[in-house]
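Below you will find the structure I want to go over with you.
Here is chain A:
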Amino acid sequence: MQLDAKVPSGPIEKKWDQRRFEMKLVNPANKRKHTILVVGSGLAGASAAASLAELGYHVKCFCFQDSPRRAHSIAAQGGINAAKNYQNDGDSVMRLFYDTVKGGDFRSRESNVYRLAQISVEIIDQCVAQGVPFAREYGGLLANRSFGGAQVSRTFYARGQTGQQLLLGAYQALERQIGLGKVEMFPRTEMLDLVIADGQARGIVTRNLITGKLETQAGDAVVLGTGGYGNVFYLSTNAKGSNATAIWRAYKRGAAFANPCYTQIHPTCIPVSGEYQSKLTLMSESLRNDGRIWVPLKKGDSRPPSQIPAEERDYYLERRYPAFGNLVPRDVASRAAKQVCDEGRGVGPGGLGVYLDFKNAIERLGEPVVRDRYGNLFEMYERITGEDPYQVPMRIFPAIHYTMGGLWVDYNLMSNVPGLFVVGEANFSDHGANRLGASALMQGLADGYFVLPYTIGDYLATAKPAKVEAASAPFTDAEREVKARLDKLLGINGKRTVDSFHKEVGRILWEDCGMARTAEGLKRALQKIPELREQFWKDVAVLGGEGEVNQQLEKAGRVADFLELAELICLDALDRAESCGCHLREEFQTPDGEAKRNDADFSYVAAWEWKGPGEQPALNKEPLSFEHVHLAQRSYK
Partner candidate 1 sequence: MKSFKLILNVWRQKSGNADGKFVRYEVPDVSEHMSFLEMLDVLNEALIGRGEQPVAFDHDCREGICGMCGFMINGDAHGPLPGTTVCQLHMRHFHDGQELWLEPWRARAFPVVRDLMVNRSAFDRVIAAGGFVSVNTGGVPDGNTLPIGKLDADRAMDAAACIGCGACVAMCPNSAAALFTGAKISHLGLLPQGQPERNTRAERMVTQMHAEGFGHCTSTGECEAVCPKHIKLEVIARMNADFLRAKLRSRD
Partner candidate 2 sequence: MKSTMSVTSRRLASFYQTAVGKKAVMAVTGLILFLWLVLHVLGNLQIFLGRDQINRYSAFLHATPEALWPVRIILIVAIVLHINSAVLLYLQKVKNRPIGYTKKGNRGATVMSRTMMWSGFALLVFIILHLLHMTTGTIHKDFIAGDVFHNLTFAFHQPTVVALYVLAMALLAMHLYHGLYSFTQSLGVSNPRHTSRIKPLAAAFAIVMASLFALVPIAVLAGFVH
């Protein structure tokens, strides 16, 4: 496989200008003759669909939810970064670029990250113009906060609902185009396969989730903005419907899957309360600005927190990382929590939790200030746990939150399959081995509003895709394969529920490919997963029919894909014999338990290539070079 990142030449700050100048344009009169299929309606998908339609393309947009407004971007709480330097605290495009590359532990492509930092400022302007109600200062200017350990205040926010407001902005822009007849929207429609004709991505196979009808859609380019694959772990902060089917189908049609093992664990989630747990709820990281994290010094100390005296508490982050304390990056905070729980010092049911204590903050700032800053989060915590965080310390535990890995894309956001573009969390591009807080929203919107609308035009003008019919062989073949797979799932008539398989594969991954990984554990997982997959195809119970609303069938298809993806994740994690970002291999640590990166051998993007059922996928490497950010070991001590 040829991996050409197509990074423009020239100095890094000129690359994007250079590329925009090089790109061929589509004649405005011809744009409406091009159909572009956009799968997914989150920040990346909706912004791309709306922007492409504004340019004059004919767009078809698909989402599995009942409305494009429900995509999981809506749940992002914290904020969106932009190098505006409105606070005059020394921020700049270069600094945001630097922080993002460093935060990603030197496993991202410099040129992409630089462009992201450049575009970040335009995003804010665009969203303001759309009427996104960002927080304001009394003087009427935009407010910022510092987020996720950043040393500058560059995060824009709309209460704790930034993702919701940004998504609604994109959704409204999309609805405007739908109203104008420029976008055809297909809600409650799931993409089940990618169609490739003459080596180009030319269409998709979809299932209408109400009628069950299979359909083929043809276009000149396909855009996947289908989000991350964190739900492979079963318990994650993702929405229940979030799935990897679109990118996994694309992978099996030849798109390379990059860095699947880079999965981010968020440190401040509400712990699991029982076997029935269906998802994990994240609480904004901002809680760590004022809360102090601790566990009892003694193992198995079951006293209520109020009865544990100060000298018998271990404020382990403050102890281990005196400079950053409770504000260390997500991966560091998560791993430290796991370590203390592994030592038997965890709190709450099952010992899987640590305290996040606001007692000092309430004493220092007074309850009204704490309520003003965190009131809605405290309320959410109490709603879920029934405990009052003003009285009792919160219990938190890390949970799977974001996946940095995804389909490999070049600088133009096109995968190695011509005509297949991948945006937002679904691609691998900008976050390396770890994503900084408030950067996901930035990337999704940068891709959708400001990168893809240009690069897709260049592709159409250059590749000049020929006419295809949705009734031609590649389409009918793909549809037949999809149909056969659905029939197979419905024909198994087994005993075990889909969820039970999903939970089991999630548990395997969490234990052996979670926050800390070992070669031994990964090999164990690589043995267990194919066994479980085999059992799934023998014993899964999928009731009902194909031509009706069938939520079990939808789930079964997604879990079948997760059972394959899980194996690739472990394979990638095993291959990457180093610790970097969120990927910690226990064999590769410094003596005091910090991650040890190996730049000499692993400074590459691992792009996996499907080789057929039962075959080992092939590893292709895109080497990474760092010319502007000096390679350094992260230290938060």
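Keep in mind how these were chosen: all candidates are chains of the complex that A comes from, given by their letters.
Throughout what follows, a residue touches a chain if its C-beta (ideal position, glycine included) is under 8 Å from a C-beta of that chain, and two chains touch if they have at least 3 such contacts; residues count from 1.
Please read these numbers as outputs of a predicted model, since none were measured by experiment.
Of 1 or 2, just one candidate touches chain A in this complex, namely 1. The residues of chain A lying in touch with candidate 1 in their complex are 47, 50-51, 54, 65-72, 74-75, 84, 86, 122, 124-131, 133-142, 158-159, 161, 164-165, 168, 171-173, 175-176, 178-179, 185, 187, 210, 239-241, 273-274, 276-279, 281-282, 349, 380, 383-386, 449-450, 453, 497, 499-500, 541, 543-544, 548-549, 551-552.
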